[in-house]
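Apart from one protein chain that is not included, each protein chain of the complex appears where it belongs.
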Amino acid sequence: MDVLYFAWVRERIGLPKERVETQAATVADLVEELRAREARYAAAFADLSALRVAVDQKLTGFDAPLDGAREVAFFPPMTGG
Amino acid sequence: MDVLYFAWVRERIGLPKERVETQAATVADLVEELRAREARYAAAFADLSALRVAVDQKLTGFDAPLDGAREVAFFPPMTGG
Amino acid sequence: MRIVVQQAPFDLGAEANAFAAGRRDMGAVVTFTGIVRDLASADLDAMEIEHYPGMTEAALTEIATEARDRWSLGDVLVIHRFGRLCPGDLIMMVATAAPHRRDAFEAAEFLMDYLKSRAPFWKKEHSGGASGWVAAKDEDEDALTRW
Partner (left out) sequence: MRIVVQQAPFDLGAEANAFAAGRRDMGAVVTFTGIVRDLASADLDAMEIEHYPGMTEAALTEIATEARDRWSLGDVLVIHRFGRLCPGDLIMMVATAAPHRRDAFEAAEFLMDYLKSRAPFWKKEHSGGASGWVAAKDEDEDALTRW
């Protein structure tokens, strides 16, 4: 699936988007896999309460299933307007 | 003093403004004098709850004193905006 | 603060642009515009707005000053027309500028609620040969209890 990063999550991980092959059942499982990769991922995902997630462009929770998901995005709380 | 009428009060009395010589102590006293003049005044002032009054261009009540007042205006509730 | 009472039309876009221009310290601008409405049932030909010259400007200034006292505002604009208007014509506008959006919104609502029942304007509707004064609504009077 495509994994997207925005704002300081993007800056901390160092890229806006990557292709990830995963069998993760939920967003939380995917986060665990990413954290295990490298320090910059561990740093970006250190505090999940500071993060928001969208699956296929819909805001959701970290317990959301990834079954059939094509795109997951991680970002800080939004500051539009 | 000058007495002004607006909206349907003006239409009912038949003029927008007139000079009134009066010793009336309050707005209510002035209304009594006007009512006694002619049927069109009695009709315009039949229901005070349907009227509003301003003394010297300030909204006030019918018990307001007229001491020193230069201008009294009668009109229906306002419908601006 | 600018208070305008006039018979002539005003240009909402030009007023909004001028009001919002160069406000580096104000993050929020709210405008409200009132438009002559032709209800399907009414078949309105025209609306005539009467006002009380002198008192109108004083009342609007007082309401705008009160808004500036109650909210943190950078600026306030009120434009209100009088005379004969047609359906679709703009009757009036208010604009507020504030550092924060809640202040701009609340002050604009306050201005509208007070302007509706405390500024000396009266509307008369002309529809198909008949005409009648618009009655004040209880809900407009009740709206003032919010503030």
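In this document, chain identifiers A, B and C correspond to the written order of the chains, with residue numbering beginning at 1 in each.
Criterion: a contact is a pair of C-beta atoms (placed from the backbone, for glycine too) under 8 Å apart; a residue touches a chain by one contact, two chains touch by 3 or more.
Keep in mind the model is a prediction, meaning the values are calculated, not measured.
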Q) Which chains here touch the chain that is missing from view? A) A, C
**Q.** Option from C:Met26, C:Ile49 or C:Leu73 whose C-beta touches the chain left out
**A.** C:Met26
Q: Spell out the interface residues on subunit A facing the chain that's missing from view.
A: 4, 6-8, 10, 54, 57-59, 73, 75-81
Q. For subunit C, which residues lie in contact with the unshown chain of the complex?
A. 11-17, 20-40, 87-88, 90, 99, 101-102, 104-105, 108-109, 112, 143
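Quick note on the criterion: only the chains that are shown with their structure count from here on.
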Q) Taking each chain's centre as the mean of its CA atoms, how far is subunit B from subunit C in angstrom? A) 26
Q) How many Å are there between the centre of subunit A and the centre of subunit B, using C-alpha atoms for each centre? A) 72
